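Remarks on the structure that follows.
A single protein chain has been omitted; all remaining protein chains appear in their positions.
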Amino acid sequence: MSKFDNKLKTLDEALAVIPKTDSVIMMGGFVGAGEPTCCIEWLIQNKISGITLITNEPGLSGFGRAMLYKNGLVKEIISSHVGTTVESTDEYLKGNLKVEQFYPMGTWIEKVRAGAMGLGGALIPVGVGILDEPGLFAELKEAKTVIEVNGVKCFVEPPLRAPVGLVKAWRADEMGNLEYRLTSMNCNAMVAMACDYTIAEVEEIVPVGTIPPERVGTPAPFVQAVVKGLSLKEHDEIYRQHWLKIGKLVPEK
Amino acid sequence: MSKFDNKLKTLDEALAVIPKTDSVIMMGGFVGAGEPTCCIEWLIQNKISGITLITNEPGLSGFGRAMLYKNGLVKEIISSHVGTTVESTDEYLKGNLKVEQFYPMGTWIEKVRAGAMGLGGALIPVGVGILDEPGLFAELKEAKTVIEVNGVKCFVEPPLRAPVGLVKAWRADEMGNLEYRLTSMNCNAMVAMACDYTIAEVEEIVPVGTIPPERVGTPAPFVQAVVKGLSLKEHDEIYRQHWLKIGKLVPEK
Amino acid sequence: MDARVLIAKRAAMELQNGQLVNLGFGMPTQASNYLPDGVKVMFHAENGVFGVGPKPTASEAKADMTNAGSEPITLAPGAAIMDLATSLGAMRTGLLDVTILGALEVDQLGNIANWAVDRNGKWWPGIGGAMDLCYGTKKVIACLMHADKSGESKIMKKCTLPLTGKGCVSTIITDKAVFEVGDKVLILKEHAPGVTLDEIKRLTDADFIVAETFGEMKLD
Partner (left out) sequence: MDARVLIAKRAAMELQNGQLVNLGFGMPTQASNYLPDGVKVMFHAENGVFGVGPKPTASEAKADMTNAGSEPITLAPGAAIMDLATSLGAMRTGLLDVTILGALEVDQLGNIANWAVDRNGKWWPGIGGAMDLCYGTKKVIACLMHADKSGESKIMKKCTLPLTGKGCVSTIITDKAVFEVGDKVLILKEHAPGVTLDEIKRLTDADFIVAETFGEMKLD
């Protein structure tokens, strides 16, 4: 597959790579921000079930990723949290959502980075003496190896990769270079590098050469497909209405 | 010390933090590009000797860092190379330049990153079965621990930090936000985060608010001092003349 | 004065000029409204911002300008945006000077528990970035109501819930009192207006000594 040929695809073409059941999908986003919302819609419409979702936290109630749990499509979440949405909490407490790999956020992103950058894993001092307290986390996956390096005890955390990655960026050129906008990069750029087949949902598609090389957040060779999502205006409006509804924004007189 | 007060200092004020002898200095740059040349000059003029220099490679012959070896100021180099300059080769072969911590470039940058990001170290599969071959590297620091993670053998590499860091950026605001230009970021941004006292040499100093938040390569809190170096025009000219001299550029008719 | 406002106001007094600060969700976020005069700090947002500014107006708000709770934000002059790994690295490596965190329980060893309660035999809701914060940040200030709804003390000898940080808390601020964390014992420094030492004793499970300077919270 060419590292820099035209990667523009329809949702159907790009997401066809996802198996109907028991897929492993890594997804970008931070709570409700920078989520590939149209790809999520597609997963729901096409009833892609039994998903193992590798994602920083479950998302924002009533929004994007939360709809995946609502529709019972996710069987396991590998994340730093399970309670940021009502929907994931529901599935979790009913025993429909397995949470075995549960990490501090810094550990989660370093495991993804180890997968992205071909490292053997990550050495993480955070949580030693807490997450490995015997019995405290019986149901959590417990094989927590601890080694000492220069006097510092740290967990040996294996890398995280996935066959399919869904990320959100502001814009892309046809070759697959991605540019992120303001605070919406979050973990998207790292997820994009940690998957064998990365699909980027963007608000705008621009000719090659438009994105200044210094502003490329994910270089084209890391991306296998680019799909058009909602426009920037639509996104801004959706968020503004949501914030007004939940009182995070004061309506202007 | 304030994380965002005015950090502009003269070379004398900023570099006063470096002990006369036996300092440990981490320095940015890639061969001849993105080197803090005025800081290097200052080290030479002030005869700062017995330096342990943590740097990606020794630099470019006849340029910047090479002058440190030429003046016999460096007693050890912790790097991925020792032969990119004639001057470092000389000192090394004469036995004046210790090379005990010698790493593949990818390992070197990951060790610096582990120091910058508070990790326990780095798990590196590159070089296993080569760098740990008994006897091959008698004089290299040999405590190479190897562990296996998910079936992959990797070196357990401790983090690298330094009390003082010298980096080069294009411009800075008074608060210490740094912006890098084109290919000259290289390892500067990582070195800037891996030192207790980071001094940034820049071509331009701009008012706070000039550098777009998305273009800040090193956020202000990581930087303790900003010093004014040569201008962009001067730098471009120096490089152009150098390239013309060594035949890398064809003089225009 | 509303208990939560009191706590937020008193917590804000701990902040000093030039610090890089992370305010946890809920009560601590209010502290940004009560910065003492002349104290200027830079706020960190976990999703990758140094220099979070005041709330935007509806027209200013943007989908791509949010904090760690996906709330709309503006950026202060000199702000920087970074990727998640760098933001979490800054927390882990101790670049932040102080963090004000909510808590379910704190104890006299300076331990804090704020990420999990037992629901249907499962730990809920989740760790997020709090453990990284407690690991790396020099000064951790815990803010919580002194006792739970049934009057049980949350200022304990030893936390019962899964910990977020071990021995990391330096200051505990409640609706009743302010403690410093000493060597395996708390030091009672201040009481809230109208709160007596006896009431504090009754409501505090942890061992504590009373500082000479013990007196009323000074909420300017």
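Letters A, B and C mark the chains in the order given here, with residues in each chain numbered from 1 onward.
Note that a residue touches a chain if its C-beta (ideal position, glycine included) is under 8 Å from a C-beta of that chain, and two chains touch if they have at least 3 such contacts.
As the structure is a prediction and not an experimental result, all values here were calculated from the model.
K.L.:
Going by the stated contact criterion, tell me the shown chains that border the hidden chain.
P.N.:
A, B
K.L.:
Just to verify: which one of B:Ser2, B:Ser23 or B:Asn56 makes contact with the chain not shown?
P.N.:
Selected residue, touching the omitted chain: B:Asn56.
K.L.:
Of B:Ser2, B:Thr84 or B:Asn177, which residue touches the hidden chain?
P.N.:
Only one of B:Ser2, B:Thr84 or B:Asn177 touches the chain omitted from view, namely B:Thr84.
K.L.:
Spell out the interface residues on chain A facing the chain that's missing from view.
P.N.:
1-5, 116-119, 173, 175, 177, 193, 208-209, 213-214, 216, 219-222
K.L.:
Which positions on chain B touch the chain that was left off?
P.N.:
These residues touch the chain not displayed: 30-34, 56-57, 60, 79-84, 89, 92-93, 95, 99, 102-107, 109-110, 113, 125-127, 129-130, 136-137, 139-140, 170, 181-187, 189-190, 232, 235-236, 238-240, 243-244, 248-252.
We adopt the following convention: only the chains that are shown with their structure count from here on.
K.L.:
Indicate, using Cα centroids, the chain positioned nearest the centre of all protein chains shown.
P.N.:
The most central chain here turns out to be A.
K.L.:
Measuring centre to centre with CA averages, how many angstrom lie between chain A and chain B?
P.N.:
Chain centres of chain A and chain B, defined by C-alpha means, are spaced 33 Å apart.
K.L.:
Cα centroid separation between chain B and chain C, in whole Å?
P.N.:
Those two chain centres are 37 Å apart.
K.L.:
How many angstrom lie between the CA centroids of chain A and chain C, rounded to a whole number?
P.N.:
28
K.L.:
Could you list the positions in chain A whose residues touch two or more of the other chains?
P.N.:
Residue numbers touching two or more other chains: 110, 125, 181-182.
K.L.:
In chain C, which residues are in touch with two or more of the other chains?
P.N.:
49, 81, 85, 88-89, 92, 135-136
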